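This structure is in structure tokens; I'll ask about it shortly.
Only one protein chain is missing; all other protein chains are in place.
Every chain is named by a letter (A, B and C) in the order it is written, and numbering of its residues begins at 1.
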């Protein structure tokens, strides 16, 4: 089968400091669609063009950051097989019962070498993208409410053990390495960009001493003009922009980094090439990491390596 | 594993009426890169951003049309397995030795129910996309020579037996159905759009009494502004435009159809959503097929259903 | 003074067949802002980014078409001077009292050689563009309600006597000829595109036996992507598209022609170069008029020369 195993990042649970303020931000500024609230007080969102019930889940907490990231796998048989594969590889897994997240099936949870909690799941209710499955239009009013990305697309995570982490994702979970950044020694990994699909990245990691940190979660727009529109909306709403509009050398995407009200960095981006597992990975040397991250400025800003949640 | 089996359309062999004129057209107007010529007189091209040695192969002939379409599979083991699967399913296959196409490994050839010759192969030499694999730029001068698409993307083929054909692609070759158009009876297939990836289509078929016909081969651009630039270049070079710039309702892509000097229709397009195998297919009813094909005009032009090569 | 005399097309009064349906169309599909209704039953609109009270006025009538087009002049002294100049040139003028059109000063009305009623006026109330004059944002919510053009931009009018008409506009009213299309004889005018500003055209005329006809009124968008969005909105609302998205050779603008519910053709366009009175005019020969009008198709559609209101 052409697409099997892990399909895509499906949900992310974020910690926010003030739930009301955050809900307003994710709904009216970022332009996600609220799809539910659960007994634990969590608020569920999806991007307008996503079909599954939820992709971003907000949880009020004392500090910002990411609780967990879930990947949708092809089907329940795949879920069982991947659980076995993880255990066989030496990764401890845990089952979270169906329904613990709204409209979401049973999840297999585990911690990756960078210290982040990952989940696999096979089922999340299809609530549609606001369009019928018969004779749909290409877009709807919701696609112009706030920034209104098409989907939650990927994350960049900070933590230790990048080599070990890459091995887990490529040898067990079916990802392939698309791009990587090397440290001064020309060998060790500063960053990896990996894909379980044809996207230039479904996940990315940067080496960092503290485990389990979030650099950014990212949302897909469909044009560079929509990136400008996103920046304008950020300014109108006094959203703190980290950098952008600009381009990444890595993946070629054009992008903005900004911060949600709790200080979680998010990205709204478009573009980037498509990758296949037969493509040789691209390597960035340490002296060119600036151009790799921010192609126009060709240097990192101080925040890139230090500000995470 | 996340990407397995059939990966993507990799090459298409086209028949052209005048080789010199066609080479000039594909090189300087469409803006492909010539990569070789073989003893049989065939001329090989790749799009600037493709890494494999060739994707479009021109063969001089008395009538225009398509000889064959090749799909790259993940690896040689996959090729062997798919050959077995095809035979087990009752499809006769033939082996074409490595090197029969320049820089291309052994191919498994078979005829699909619509009468088109398909091939699977696992190896084609990586000649790069004109960029180093270390610290590349996002684009190069070649990306502005002629229309200069990123890649050969998909084909729309005309022939009979769409139901049977869909079964072969979904049950044996790992494709999934993304969109379909129904005939007046609300049941029979007028058209299918199928994917072996996250692209909205890697292949499409329209029901047609005569087997083995080509409606168009398609090339990917990266923005609607590049679609305008393509139309301008077509006009400057007196290329016959069939329709466009416009949008497809099906796949949402924005597009131009035009004709090469031999009358083979080609498309330069951008956009379109991304699909996953868990997405329910979209259905277009017969009364809305106009909007499905040409979203702005909401009606087919006469040529759409009749002019093929 | 650098900008003097006639400044810009300021208002157009259109005849529509069903006022309610037309108001709904101009408000929610085209996305103009309704600014008033008068005792005569006329409904007034402005584009969101215009500052003057009105630019499009709808009047219910038995047949579609244009009643009159008004140009704003620099000030009242200019109005008086131009009235004298017109009379001295032999053009009969009439005064329409202030307030006959809502929030509009006294008008000088006259008929041009093509049979259209023109007006000059110096005053129309500034109601703002929905933004403060202090610290404005670059755009507002109204700029995404419907097609939402920035402004009423120009008209293309059909009528006789193009040579005489051109003389009036250039010798008395301070316009300059930007582009022209010649008939088969290589001398007579098929079309003229004239400007009183740096716009590639503030008015255009095509030779036609019947006087006083409207080919289209045109609205400015700010990008080719907004042209696509306009076409999508037209399709969603079943607006009849005449042609486009495409490009004009003349003025270089990218464009859509479509019809309002009464059959009045309107254009939503962007781009086009800027012109100055020292620029030599561009000439299109009769054999290339197709490319001049519709640059991609390089031929006129039948409707271009025949369907007017």
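Descriptive notes on the structure:
Heads up, the rule we're going with is that a residue touches a chain if its C-beta (ideal position, glycine included) is under 8 Å from a C-beta of that chain, and two chains touch if they have at least 3 such contacts.
Because the structure is a prediction, the values reported are computed rather than measured.
Taking the complete complex into account, the chain left out of view touches A, B, C.
Check C:59, C:109, C:145 or C:176 against the missing chain and you find that the one touching it is C:176.
Set against the missing chain, the residues A:75, A:103, A:144 or A:232 yield one that touches it, A:232.
Remark: the omitted chain is touched by one listed residue; of C:27, C:51 or C:145 this is C:51. Although one chain is not drawn, its touching partners on chain C can still be listed: residues 1-8, 49, 51, 72, 74, 126, 133-139, 150, 173-176, 195-199, 222-224, 247, 249, 252, 271, 273-274, 276-285, 288, 291-292, 295.
By the touch definition given at the top, chain A reaches the unshown chain through residues 224-225, 228, 231-232, 234-235, 238, 241, 244-247, 254, 291, 295-298. Panel shows chain B; residues 137-139, 144, 223, 225, 232, 235-236 of it touch the chain omitted from the view.
FYI, only the chains that are shown with their structure count from here on.
In this assembly, the C-alpha centroid of chain A lies 48 Å from the C-alpha centroid of chain C.
Chain geometry summary: the mean Cα position of chain A and that of chain B are 31 Å apart. Chain B and chain C have Cα centroids lying 43 Å from one another. For chain B, the set of residues touching two or more other chains reads 224, 247, 291, 295.
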